[in-house]
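All protein chains of the complex are present and in place, except for one that has been dropped.
Up next is subunit A:
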Amino acid sequence: MSKQERRELQEKQRAAKEVAKAQPAKGAKAANKPSQASQDNQSSKKLSKAAEPSTPSLGASASAKSLNATSASTSQHNLTGTEAFGLRIFSHFGAIKHPSGPAKGDIHPAIVRLGRQFAEFAITGANARCIATLTAFQSVIQDYSTPPNTTLSRHLTTHLSHQINHLVGARPMSVSMANAIKHIKVEITNSDIDMPEQNAKDELCHKIDLYIRDRIIVADKVIRTTALRKIQDGDTILTYARSSVVEKVLLYAHSKGREFSVIVVDSRPMLEGKGLLSKLSSAGIRCTYILLPALPSIIDEVNIVFVGAHSMLSNGAVFSRAGTAMVAMMAQERSIPFVVCCETYKYSEGIHLDSFTKNELAPLSVSIPAASSEEVQSEPNLQILNPLYDLTPPTNITAVVTEVGVIPPSSVSSLPFALGRQFI
């Protein structure tokens, strides 16, 4: 056989092997799904069990399938061969699954509500989700009563973990939520055994209020005062998407009389910059709105870039909305200071080296507007992927503004030590 023919044979065998791998990969992915969030499989089992007694309802036979194949906002992804192909890139996140059936087990109504709000992306943003979670936990704690033969400090943690699993099933937890929950669990285990139950619950709710106040609200106030020093009159400030901290910084600077103009860079599918734009322009700040691809043309006019963060990693990298890394890269190239405003409670102990290891895909209801979602979903060869986050390497970041000061990204790992704690 000539070299050509041997090459062709090799290619054919390789293609056949790929196809054969896709079949067990599909089987493995179907087996992976249960391990992802057992919540969802159990809820889908409940759906199919509920389908049995629902014979009186119209259309009993295909009820499980029809429950799957409806309602544009929450549809389960059946992993067919073509879908398995597209998800190869982000297959370790798994398919996006939305349990649309009733919550399994005794989940508090506030958590059920919150889970729906997270799943439908009604509340987004690290700070917002954390505050919403903590507020919901306050209701859960107030409605909790210690069962006999155990104490609040031991049992409440398990009770809360059960609720947290439901939330995680709706949408993966953010680092801010994770840190806040860690903090609450420590507070619970430290609560006094001898205290009467209602007092202990009130004390916990108060501690939660303090956490929100100290680590988010007051931290934001300190950050905006610190950031004010970096803003001069006549500056052109660039910001990406929408960060609650940066919004507060800009509004505060404007209220303090600084003259500056803002360029809001936005990107699909979330298009969060529009909200920021309306907020800033109704406050009287001069704004420009561009999409991310237009950035290179306009970046030369920028004096300073402010962005927010979802979390900070211990090597100084910043994990934030997809697109921030590109903005950072361009700013770095032109020596424009790239400033990240981030509260200390978002610090995460891990280190990621790229955006692939940990990420989240936007659900279809967010990626595609409802009008065209049905045609797009029925396309067999089309797969829509929208990773929500990306990683900005520490070399592109000039400074991080936290409530303990302005620090270079390389010193981020010393934050817990500087705050006098073991963990953040």
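In the analysis below, a contact is a pair of C-beta atoms (placed from the backbone, for glycine too) under 8 Å apart; a residue touches a chain by one contact, two chains touch by 3 or more; residues count from 1.
Please note the rule applied: contacts and distances are computed from a predicted model.
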Expected UniProt protein name for the omitted chain (select from "Mitochondrial pyruvate carrier", "Translation initiation factor eIF2B subunit gamma", "ER membrane protein complex subunit 3" or "DELLA protein") would be "Translation initiation factor eIF2B subunit gamma"
From A:Arg116, A:Lys185 or A:Arg258, the answer for touching the chain not displayed is A:Arg116
For the chain not shown, which residue from A:Val186, A:Ala283, A:Leu353 or A:Leu382 touches it across the whole complex? A:Ala283
For review purposes, identify every residue of subunit A that touches the missing chain, sorted by number. 50, 53-63, 66-67, 70-71, 74, 100-103, 106-110, 112-113, 116-117, 120-125, 127-129, 131-132, 135-136, 138-139, 143-150, 155, 159, 212, 216-217, 241-244, 248, 251-252, 255, 270, 272, 274-275, 278-279, 282-284
